[in-house]
Structures are given as C-alpha cells and as structure tokens.
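Every protein chain but one is kept in place in this view of the complex.
Every chain is named by a letter (A and B) in the order it is written, and numbering of its residues begins at 1.
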Amino acid sequence: MIFSFISPMFPGHQTPLSPVGPQARHIEHNLLLIFSITSIVYVIVIAVLAYGVVRNHAREGFVPHTLVEDPEIERKATWIVGAALGLTIILLLVMMVSSFYTSHSTAVLAQAQAIKIDVYGHQWWWEVEYPINEQPYRMVRTANEIHVPVGAVVTIHATSRDVIHSFWAPNIHGKKDLLPGYENDLTIQVDQPGTWRGQCAEFCGLQHAHMAFDIVAQSREDFDRWYEQQLSPAPEPASSQAIHGREVFLTHACVMCHTIRGTTAGATVGPDLTHLASRSMIAAGTLKNTRGNLAGWISNAQSIKPGVRMPPNPMPSSDLNDLLAYLETLR
Amino acid sequence: MAEELTRGRQTLDVSMLPNVTFADRSLTWWGTMGMMAIEAGVFALVIAAYFYLHSRSQDWPPGVLPPDLTWGTVNTFIFILSVIPTEWYRRRAHKGDLGAVRLGLVIATFVGMANLGVRYLELRHLNCDWSQTAYGSAVWFLMGLHITHLLTDWVETIVLTVLFYSPHIEGKRFVDAEENASYWYFVVLTWIPIYLVLYWAPRWLRS
Partner (left out) sequence: MSEQRAALIEQTISTAEEAERARNLERIWAEPKGFIGWFKAVHHTTIGKRYMVTAFAFFLAGGLLAGAMRLQLAFPESHLMSPDLYNQIFTMHGSIMMFLFAVPMMFEALAVYFVPLMVGTRNIAFPRLNAFSYYLFLFGGLMLFAFFFVNSGPDRGWFAYVPLSGPDYGAGKRADIWAQLITFTEVSALAVAVEVIVTVFKLRAPGMSLNRIPIFVWGQVVVAFMVIFAMPGVVVSSTMLLLDRTASTQFFNPAVGGDVLLFQHLFWWFGHPEVYIIFLPGTAIVSTIVATFSRRHVFGYMALVLSLIATGFVAFGLWVHHMFATGIPQMSEAFFTAASMMIAIPAGAQIFCWLATIVTGKPVLKTPMWWVLGFFFVFIIGGMTGIFVASVPVDLQVHDTYFVVAHFHYVLIGGAVFPLFGAFAYWFPKITGRMLSERIGMWSFWLFTIGFNITFFPMHILGLRGMPRRVYTYPADAGWTVLNQIQSCGYLLLFAGVSLFLWNVWTSLRRGEAAPPNPWQAGGLEWATDSPPRAYNFLNLPTVNGSEALWDALPDQPVISGLHEDVREIVTTRIHDAEPDGRDELPEPSIWPFIAAVVTTALFIGSIFRPIAVSIGAIPLAIALIGWFWPTREESERRRRRDIWQKS
C-alpha cells in the first residue's frame, strides 16, 4: 500500500524510488519497511508526549511540589517503559533481519556469465572499457555512457585513476566507491529499456558536481549493433571541411590528451573521442552533445566546468568550424 | 571555631585531612593517568595502523631488511633495568626521604641519557627510510612517537632534579617525584610492545 503511495512522488531517472532493476527494487522494499516502522513509532512517541504535556501541565507557573514520587505510579511506569524498550528491540531486530536479507538478495545475481565492464574514475569523468570476451582487439573504450542489454547481468569492475569517486545510478543499484589501490565490483541488472542517470557521489574536488554518466539499457540487438560500431575505428572524413578539421585536431594540443582510433591521436588523459558523436552528452553529463555546446567546450572548457583538466583552446573560428565538422563525423 | 563560622550548623571538619597525598589519592596522579590513557590510545592506534598496512601488502618488510636487533635490544634491557632505581626512589618519595629522591632523580637523568644515546644508534639501524614505503613511514612514526615521550620525560626529570636541589622542597614536590616515576613506567611499558612490533614483527611476519 505504502509502495503505491510513495513511489509516484519520486519520478525520474535518478532516484532510488523508481527502481528499474532487481537490486534497487529490493532496496526500495527494505527502505519502505523501515519507513513504515519508524513512522509509526514516531507518531506514538509524539502522541504520548503531547498527552503528557497537554493533560498535566501546570497552568500557573511553578506549582508547589512534593518532590517525593509515588512508588505505585513509579512501578507502573517502570513496566511500561520496560515494555516499550522490549518492543523497540523487537522492531530493531525486524529491520535488521530485513536489511541482511536485502543485502543478501542484491548479491545473489549470477556473476559467472555476467558482462564485465571496467569503469575508471577520473577527475571528473568516467572512463569505460568493455572487455566482454577478454580479447584485446575486441575491446571498446568510451566515456560517461555505459550501454547494457536489458535483462543481462552486468558486473561493473571499478577503480580510480586518481582520487576517490563513487559510482551511483540510483534507479538500478546503490553506490560503490572507486578507490585508488582497490578494485570493487558492482553487479547490476536493468529490466527496462531507457536511459538512467548516475552521478559521482563521493566528493572529488572542484567539479564533483559535474561528474555524471548515463546508463543506456537497450535490447540485445541494439546493444550488439552499438558494440560493433564502437569497435570500428573512426571513419575517414569525407568533406574537405572535415578533412581540414582532422588536421586541426592533430596539430593542436588535443592529441596530447585524447585518442581517436584510426588517427595518430592516442593519448589517454581525456576521454576517447573515436565515437564522440554517438554519445548524447559531453563533459560527464554537463552538456548536451550539440554543435554549439561542443564549440563552447573546445574554446573554453574552463568557463563551463571551472577547474576541468582541459585547457582553453583559442583558434580561428574557421578552424573551429572545421574541427566541429570533423568531430561530428565521429559516429 | 568551625561551629561559630557556620552559624551553629552541623559541620564536617576537614582540617585534619592530609594535604600531601600520593597515588590515587592525589590529583596530579589522576592527571598523569589521564595523559597516559590518551597517549596509550595513540600508540595503540599507530600499532593497529602498522598491522593494517601489513595486511594490505604482499611482502613485509617490503624490499628491505628488518631493523637490526642489537641496539633495540640493548635499549630494552636498559629500560627494564631502570625500573629498579625508579621503584626505589618512588617508594622513598612516599616517606619524604629527600636524599634518596635526589639520588634517584640523578640516576634517572643518567638513565634517560643512556636511553637517548642508544636510541640514536637504533635510528641508524632501522634499515628503512620513511619516504620510500608506507612500511618505513609506520616504523619511523612509531619510533618518533616514542622518542618524543622519552625526551619529554627526560627534560621533566632534569627540571625536577633541579627543583629538588632548590629551596622549594615541600610535600607537593615528593608527589611530583612519584608522578615522574609513574610516567617513566609508562615510557618503559609502551616501549615493550613497540620493540616487539618494530624489531620482531617483521621477522615473524616474513613468509
């Protein structure tokens, strides 16, 4: 009953109360159980308090007091307090068992045939690697956008390249920290096609606020198609504009930080741009991937995401236009 | 007289209670106990951190030899033997035996000096550097903490010795002497686990 009442208050693509996977669903149930129990106890406690104050309170200042308590009343009160305490213990046990059970059920997904995805946290973006069949030549590298097949079990294998981050897509599962020197696994499953937003949950410096990602759940076929496409190197640019754009890219600082497979750009400081145009957002969920946003980002990322690890790139607007034309070919 | 002062009320006369009290009857002793509890907590957590770091690493000590045993062991013996003169002057302090306490404090000063001298040799045989590995950092941190205590106690002992040769002798000074002895015991007692951790743990934990 409470479920149908509460959940609609939390629509959205970044909330634990609209679950789209078994784990988030188990957790929601656990949460609502605790919510119900504690609310009821709260109401009772406040009611007793109100009763005591309203019924007994002295109406004219300090009443003369006896300061000697009636042993009969004291004994009765002792019983009631004892009973309340007993009930508290029982309720706590209920909530504890429910929590253990939930922890257990979120951990039982079959890990064996899971799709394994490596996620690396960076200040302030997510590097994503698919070693699905663990052959290096079939490895896909992308950023800030994780595609998964609907209904498949996926293990996110997570660590950090710098400071601590935390991977959290609340509609799907709770969070898991990305710690330098540790490797943490988070096994998830998404039951509903769609795009679910996640965000870094551990304070990680200046742009912790702009470190989001999307989980795109799609049918098996769509996923496979996407995967094959991501495997291919960047297409050869066709228009002269785009060809010049590639020239611009390769002769500017871009190559010192970015990879575009199929070109000589192979640095790993920033996101892999080989299939940049296939992503819906740039800069870790900060901006929609539009031409205008890209232009602004490339000319001066600092004004959009102050502190970001990408310097401003002043260039003549014709160069910028060509560069954008090139980047748009990176589907 | 007391009665007059309190308007004929019933009074509890405390004028004959002692004002030179030792051990758990003195405020200073409790204060020292509090400080020792705090410092013991610090030692315990640093030792816990040492083992935590060990649990997170493959080889221990990582790529270096454990500290050489000689000087650490010598120092441990000095620490243990120092208990004899310390206990002696602590007991004499209760009796107000000025000569004994003076002598005891002088001995304690020299013992502290010996400890510090040997400690210097120990530092030269730790076989690790604090800036190379977390192991090294932990070793030096533990050592540094203990040296700090050793040094403070030593300075305190010297000051107290001077006081005992000054015209300020009174009951409170004997209480201070007792405190000085308790604090020394603390320095000795904390050294023993630290010695085991620094010198023996790497030998036992080496697989």
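Going forward, a contact is a pair of C-beta atoms (placed from the backbone, for glycine too) under 8 Å apart; a residue touches a chain by one contact, two chains touch by 3 or more.
Everything quoted here is computed from the prediction, not taken from an experiment.
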Next item on the list: Indicate each shown chain that the hidden chain touches within the full complex.
Entry: A, B
Next item on the list: Among A:L49, A:I132 or A:V269, single out the residue that touches the unshown chain.
Entry: A:L49
Check: If the missing chain were put back, which residues of chain B would it touch?
Finding: 2-7, 9-22, 24-27, 30-31, 34-35, 37-38, 41-42, 44-46, 49, 52-53, 56-57, 62, 94-96, 130-138, 140-141, 155, 159, 163, 167-172
Checklist line | Missing-partner contacts on chain A, residue numbers | finding: 9-12, 14-17, 24, 26-27, 30-31, 34-35, 38-39, 41-42, 45-46, 48-49, 51-53, 56-58, 61-63, 65, 67, 69, 73-74, 77-78, 80-81, 84-85, 88-89, 92, 95-96, 98-100, 102-103, 106-107, 123, 162-164, 166, 168, 170, 173-177, 179-182, 184-185, 197, 199-209, 306-307
